[in-house]
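Of the protein chains in this complex, all but one are displayed in their positions.
We just call them A, B and C in the order they show up, numbering each chain from 1.
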Amino acid sequence: MDGNSSEIRSNNIDDNWSTTVRFAGDSGDGMQLTGGRLTFEAAISGMGLATFPDYPAEIRAPAGTTFGVSSFQVRFGEGLIASSGDHADILVAMNPAALKVNIKEVLPGGLLILDSSSFNERGIKKAGYEENPLENNSLAGMQIISADISNLTIEAVKEFGLGNKDGMRCRNMWTLGLILWLFTKETNETINWLQNKFGKDNILAKANMAALNAGHSYAENTEISSDIIRKIVPKIKPAKGKWRAITGAESLAFGLATGAIKSKLNMTLCSYPITPASPIMHYLANYELKGIGIYQAEDEIAACCSAIGVSYAGGLGVTSSSGPGISLKTEAIGLAISVELPLIIINSQRAGPSTGLPTRAEQSDLMQAVHGRHGEAPLVVLAPKSPSHCFHIAQKAIHIAIKYMTPVMILSDAYLTNASEPWLIPDISGIKENPVSFGEYNENYMPFERNPNTLARKWVKPGTKGMEHRIGGLEKDSISGNISYDPENHQEMTNLRAEKIRNIQNEFEKIEIIGPDKGDLLVIGWGSTNGPISEAQELLSNKGYAISHTQISCLWPISHNLKNIASKFKEVLVVEMNDGQLFNLLKVETMPNAKSLTQVSGKPFRVSYLLDKFKEIIELRN
Amino acid sequence: MDGNSSEIRSNNIDDNWSTTVRFAGDSGDGMQLTGGRLTFEAAISGMGLATFPDYPAEIRAPAGTTFGVSSFQVRFGEGLIASSGDHADILVAMNPAALKVNIKEVLPGGLLILDSSSFNERGIKKAGYEENPLENNSLAGMQIISADISNLTIEAVKEFGLGNKDGMRCRNMWTLGLILWLFTKETNETINWLQNKFGKDNILAKANMAALNAGHSYAENTEISSDIIRKIVPKIKPAKGKWRAITGAESLAFGLATGAIKSKLNMTLCSYPITPASPIMHYLANYELKGIGIYQAEDEIAACCSAIGVSYAGGLGVTSSSGPGISLKTEAIGLAISVELPLIIINSQRAGPSTGLPTRAEQSDLMQAVHGRHGEAPLVVLAPKSPSHCFHIAQKAIHIAIKYMTPVMILSDAYLTNASEPWLIPDISGIKENPVSFGEYNENYMPFERNPNTLARKWVKPGTKGMEHRIGGLEKDSISGNISYDPENHQEMTNLRAEKIRNIQNEFEKIEIIGPDKGDLLVIGWGSTNGPISEAQELLSNKGYAISHTQISCLWPISHNLKNIASKFKEVLVVEMNDGQLFNLLKVETMPNAKSLTQVSGKPFRVSYLLDKFKEIIELRN
Amino acid sequence: MSINTEPDKLKPTDYASDQEVRWCPGCGDYAILNAVKKTLADKQAKKENTVFVSGIGCSSRLPYYMATYGFHTIHGRAPAFATGIKITNPKLDVWVITGDGDSLSIGGNHFIHLFRKNLNCQVLLFNNEIYGLTKGQASPASRIGTISPSTPSGSLEAPISACELALSSGATFVARGVDTAIKKLVPTLSKAQEHVGTSLVEIYQNCIVYNDDVFKSFTDKSVASEKQIHLEHGQPMLFGENNKKGLAINKDYSSLEIIDLEQNEKEISRVLVHDYKNKTIANLLTQMDQKSMPVALGVIYCVEKPTLDNYYTEKLNQHNNEISNIMEKGQTWTI
Partner (left out) sequence: MSINTEPDKLKPTDYASDQEVRWCPGCGDYAILNAVKKTLADKQAKKENTVFVSGIGCSSRLPYYMATYGFHTIHGRAPAFATGIKITNPKLDVWVITGDGDSLSIGGNHFIHLFRKNLNCQVLLFNNEIYGLTKGQASPASRIGTISPSTPSGSLEAPISACELALSSGATFVARGVDTAIKKLVPTLSKAQEHVGTSLVEIYQNCIVYNDDVFKSFTDKSVASEKQIHLEHGQPMLFGENNKKGLAINKDYSSLEIIDLEQNEKEISRVLVHDYKNKTIANLLTQMDQKSMPVALGVIYCVEKPTLDNYYTEKLNQHNNEISNIMEKGQTWTI
């Protein structure tokens, strides 16, 4: 059941052209930036693409050590590009440590681009190698471009008076030049960008341009081994419009803001820093959007309570965190459920338990999201499946929270947060406005009277004359909202709270299936596993397998429809990055005979692994 | 599905003689004490008995108001007495408010004992009655003893110079005297007790004795209506030995202390006050047992962390709370799981969500106990089924926590905490000692190496020379315990943690079933529902129904045996005071076809209600 | 709840909700409730703009008894809720109701951060030096040796002073009152409400059931004049019968001392004049030992500083970006 123990073979992604490039170096080496530039070059060619940065730990570390290596992977090509690639076709390693950490991510026969000058005794020792990997046989079977990138770069920028240290900073541009050449790309777009960034006559712009061109011409000139085949980037036609790359964190931030704006609410994200949830707070802080603010609280409990206070006062309260912080919010979320106020809770899941692996993705907080509170305390749990989908899920969450007066939890994860994909910038003015109608003066107001359709109580904010009332976490009379110790009332309120949430499945009646309506295998996934699953499904489907895929967005309440859908398949497989949590929920709710495929390694599934498992199940059955 | 809406009919508990007496009054009226005395009188007659105090809210309230009423119910008789009675045969109501609150708890035709002097205009109005219930027809069908208890008592104690206020304090003794007479009991035992309590010549002893005797003779002398039949208490022979009454809270305190003593560990209960968990802390604080202390922390998070610190340092760390406090401990419990230290967590469940109904029992924290943490974070969940069973469960929890180096959560509830039953005081010296063997110096010590049988790591406490090591919440190498970001190691550790807990089901292989091994209906319950379920099962069984009952003590891991056991019954019914939480767990784990019977009213099931439901299922099936 | 029938002038009773008050008879909370209602009536506070936010405890039930908006939240966290409320609608007049357990034990962190942030609200701390609602355990405000169910042989730990803690956390208004001294309490509450910033009013509140008479040594009528000093800004710190005693700072500045003016008339010059902007003296006033010194009541400290809600909303008002513009910032490409 461990995706990582499957052996590395071909990428298996053979139907359409795609390629995966991985950049690795010290955090100071500018690998994220270089990867970003290549991503952009692919994007403007109209290709599908997916990127993922990979940090090993939370803190920086001495240069040249393995635990200081950070990397960035980008995959682009034709057709469906939903995952950032199982393995890299090309690895750029700026030093021995980067090679050591990342070599197992490269396909056999893949291309390594190395800075030979860093493979000196000191660098090799720092990386923990016993001997120089370029000199023993350990890289056999790989294609290697080993150039003295350091010196070639320093040489190229010398004329601008940059010292060695500053010169070294341009190594990434030299490398990018070489890679652009590999993909038969010119340097002009990047040069424009550099000039925009630094100013045309800036010395750094000039030095970086010189390094870029040097790398490009180095490749152009015969020095590169002739058996390295230059890859030709195809031209593809995606939808018309203005595009950008978007990460899950940005997409969530945009979605939240859009949802609040369309509801005509001021919004405050109340949060406390934690990896990997913080970027959402950082983005919103930076945007300085009308009516939208962030509040950094003293801890996660305060953050959650403040967010509830925001909603109580008639704003939109949002709170975000990851595992340890979400655990701390448990009690306060229970209050929000009890007083029936809208609240958005974002959990950027990371690998647990406890502090776990803070930078790694996992989906192991689902059970906690659904059942992790004391008492019968139901809420809504949604999960976006891709960076761009975050934008929709955030809006949907707000819509539900307001319409049903309920907390909604969004389960994102460390992968979604940082992964990016191309995004057609939406026309915000085209999104429907849906202003909240707060309760106004009404002589017969009863704080817990409900809308018979949604079972929602009315949202009445302080400041509304004549509607003064009290709410709290003690059990309330089902109409007046006054404290009630009556056993029958408690039963009724328990039922009402459950029913209100159960009904919300109507909002998710349409369950999108990729593939035929019936067949041999239905794969059910949720969240960030969408990438690898959809690719595996498409590949098998193209080969004639009767396989379908649904990635469910609403994890609680579970739609009854799912049962009908699943009943038309011989086998149902639930794929997730935990020990089988959705699988267990589905067993209870709908389908006792589903199977489970899990992985808890902090890393995303590999497409090739899924492919094998799917085939196995289908073939066994037939 | 609501046990409370079932109508009041006969007690249905017809096979053996039993009677239920309910005492109700202001908190100053000494009803708990009076009930306790009657309990004792029943106990020394060797009868089975069960008691339950019922407080409506957390705070006191003005005298004579309905929300100030507190009550105490005792049921005693022959045969199985596992629940404190669905309804009362006799209600003592010291004022109109007490009558108003409790009248619905009395059987039709039951006996009311009332203090007529309190039914004046003021008292009636304070209770919220429109008119005097003694004067309209509202008590029709009831037997009533309405005596001017206040004045009769004041009269009786006058000679000791007690003023009205102090005299009134003796009303409860007057009433007890009357009740003892009803059960053909003499006053001598209570007189002994009063003399012991106050000292023979103490004025209060004398006054109380006088009141007691006055009540007794009042009844003896013709004043009581002749159609009230005096109940004769049968003599029964229970096990030989020294007996006492015990509540769940005391029993847990004794069990924890015994477990620690037998493991040769110092124990600290680290806690923060909360209803209804506090009594466990209070008892342990009071006992002043060798090596056993309590530490009241600044909040529940600190309490849990301190308890982990205690275990880390080589003591036994215990932490106790109820819903809101347990929710706050979530994060810290995850750490205890990650570092694999013993820890006992006691959750005295109360009705939720949020603040809920703090004094009422519910079983709605089961899912949280099993799944309520971020990440894959398994632990062991146990539930005692009766006050005396708490003693065993506490010891078992300690045994498992130490043997497997794991946190164990004990799910008690507000009912178990306060309910009492007779208890044969165990011979502590007969309980096996099982001293912990801490890790001593070992050159090859690896902090996360495991015992191959239990998968437990070694417990090494600071102070042990040569064994210095570091632990923490980041993912650890599966042997050395050093921080590890390796994906495969994370998968392995996840599996190991899960497997260790799963194996603990071996500790609970024998599942006790009451009734035949196969049949029409197996009722599965857990925790404090044991009383009503066992009584209902016994009654139906006596009538020839093929019904069996098992009350499971280990809720996580779920024993595989349960599946086999259940497969021999046509129907399986899971009974619990929540929305079907164990039912859902069992569906996942073992038996997809079980049925569910639930109640979330903050009140225990009524035997009569269960009886009907069980019959219905069996008869429908046959 | 009828909007039209509101009387021209609101009386204290107009601020009472329709819920029956459920404290123990004789509890000091009743008096405080009355003082609060009277304060609101004095100010003719708008019910709809007034919000009582509380944690959990006997004291924290107060919001249910007010005819204003009210939020009975969770234990210790009321300041965090208040923050969310005020940054969303700074016009609301927010009163945080809390107990010594609620604010000094579980809620300690939010308590100190509220003062640090200086949210414009009032905190009424009902200090009965005990956990009332959970039946009388020792709290962090309990004196050493307090006998309680969790400390049957007396509590071990030194009590914490709410006022001192608040001062060190950056509080801008610190005051004290006594539950039943309603005539003094109402003006203090009134000043707290007027202060722009977080105002702490610590109210000594008698819990008749679990900690009866714990403040008797200075609240009892017979000793009140000798054991209480009522501070007035700009006035000398005099107390006792005929104001014949004064407070001065001792030689090494480590504490205040009592000057008996009857015996040392000349030392009047050493008597401090109350300057509620002086933090050093405020600290010393809150640290006075109840046994040997009087208890300082009234406004102990008061300074002005920017408030969080003002800061936050000012900043928010400067936010001018449109989402569509932000989305298009950075690298884009058009197809």
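Methods note: a contact is a pair of C-beta atoms (placed from the backbone, for glycine too) under 8 Å apart; a residue touches a chain by one contact, two chains touch by 3 or more.
Predicted model, so just to flag it, every value in this text is computed and none were measured.
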Of B:Asp29, B:Glu331, B:Asp520 or B:Glu538, the residue in touch with the unshown chain: B:Glu331
Hidden partner chain, touching residue among B:Val69, B:Leu194, B:Ala257 or B:Met405: B:Ala257
Omitted-chain contact residue, chosen from B:Ile471, B:Ala498 or B:Ile514: B:Ile471
Selected residue (touches chain absent from view) among A:Asn120, A:Asn286 or A:Asn564: A:Asn286
Among C:Lys91, C:Lys216, C:Lys305 or C:Lys329, the residue in touch with the chain that has been omitted: C:Lys305
Sites on chain B contacted by the missing partner chain, in the whole complex: 36, 40, 43-44, 46, 193, 237-245, 254, 257-258, 261, 266, 268, 270, 287-293, 295, 297-299, 301-303, 305-315, 317, 331-332, 335, 339, 425-429, 441, 443, 445, 461-474, 482-483
Where the missing chain touches chain A, by residue: 57-63, 65, 67, 272-275, 278, 281-282, 285-286, 288, 294, 296, 298-300, 324, 354-355
Contact footprint on chain C, counting only the chain that is left out: 105-109, 112-113, 116-118, 140, 153, 156-161, 164-165, 167-170, 249, 252-255, 275, 277-281, 283-284, 287, 305-306, 308, 311-312, 315
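As a working rule, only the chains that are shown with their structure count from here on.
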Pair joined by more contacting C-beta pairs (A-C or B-C): A-C
Separation of mean Cα positions, chain B and chain A [Å, integer]: 47
For chain A paired with chain C, centre-to-centre distance based on mean C-alpha positions, whole Å: 46
Approximate Å spacing (C-alpha centroids) for the pair chain B, chain C: 39
Two or more partner chains touched - positions in chain C: 56, 72, 74
Residues of chain A touching at least two other chains: 301, 331, 335, 339, 472-474
